[in-house]
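Here the complex is missing a single protein chain, while all its other protein chains stay put.
Let's turn to subunit A:
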Amino acid sequence: MSKEKERQEQEQEQESGCSIASTSGGNANPCPICLGPIPSHQESYLDRCFHKFCYECIVQWIKFAPKKYSEPPDYVTCPYCKTENSSVIYLYDENSLERHYIPQIYTDSVFLSEAHKYRLRSYYTRQGTLDGTFDVQRFWRLRKYLHQNQSFHCWVKRELQALLLEEDVEVIAHHILGTVEFFVKRNGPKNRKQPEVVREEFRAIVSEAARPFLAGKTERFVQEMELFLASGLKLEAYDEVYKQQACNDTVAQPSETSRAAPDLFIFDDTSHEAD
């Protein structure tokens, strides 16, 4: 066998070792388009025949196929069984799903960057990976929320874009940022509340603001927001740390696929007393 192929083989094994895909997809049901395992954040299926594909793969095919028609059709023929389907179901969990109709997919601009994709991916991995990296307790104890993080606006916008797969999130971002601002004003430097109480209040108020848009992903969104704020880092630096940690975590515990219960996070560490 030639050297090029051997090298590719090694590269590919390294890739899969570090990706989240390797824990869940398996080789049992590969995507018929790329023939690879379907990463959990990419899982999608067609609405009539229920055949599964990587979201990126099926979208590529949907965008490519109509070149042979004079007008783009409003359906896609399943590559596997030729059934005509009118939409792709995507990003589903117990609580919510995304449904993309075919004409919508043609017109979708490609705005999702690599950063968006990694953010989206992180919502489909076990949480708590960065618990030890950023000290959330300390953030609340020292009232660090009073100092504004310059990147916060960018972070919220990007997070919403990734989760909603929508480019224009200005209104929702404005709403959430306004809510956080209101919260900071109300809990100014003079408040005498316990850090845990302030934290609970923050979680409740942000959840309420975000829930109509993010549904089942709200809790995780609020936790991710806490993590980002606690980090005090700029966007790029935060991404670096996050990716590194997430990668280490998947390598260390390849069998871990279940998501921890959302609320365990708060009770993780109660031994800290106020300074």
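Remarks
In the analysis below, contacts are C-beta pairs under 8 Å (C-beta built on N, C-alpha and C of every residue); 3 or more make two chains touch, one makes a residue touch a chain; residues count from 1.
Heads up, the rule we're going with is that contacts and distances are computed from a predicted model.
For the chain that is left out, the UniProt protein name among "LSM complex subunit LSm2", "Replication factor C subunit 3", "E2 ubiquitin-conjugating enzyme" or "Ras-related protein Rab-22A" is "E2 ubiquitin-conjugating enzyme".
Residue in contact with the omitted chain (choice from A:77, A:133, A:187 or A:245): A:77. One of A:34, A:112, A:142 or A:164 touches the chain omitted from the figure, and that residue is A:34. As for the chain not pictured, it touches subunit A at residues 2, 4-5, 8-9, 11-12, 15, 30, 32-36, 57, 60-61, 64-65, 68, 77, 79-80, 82.
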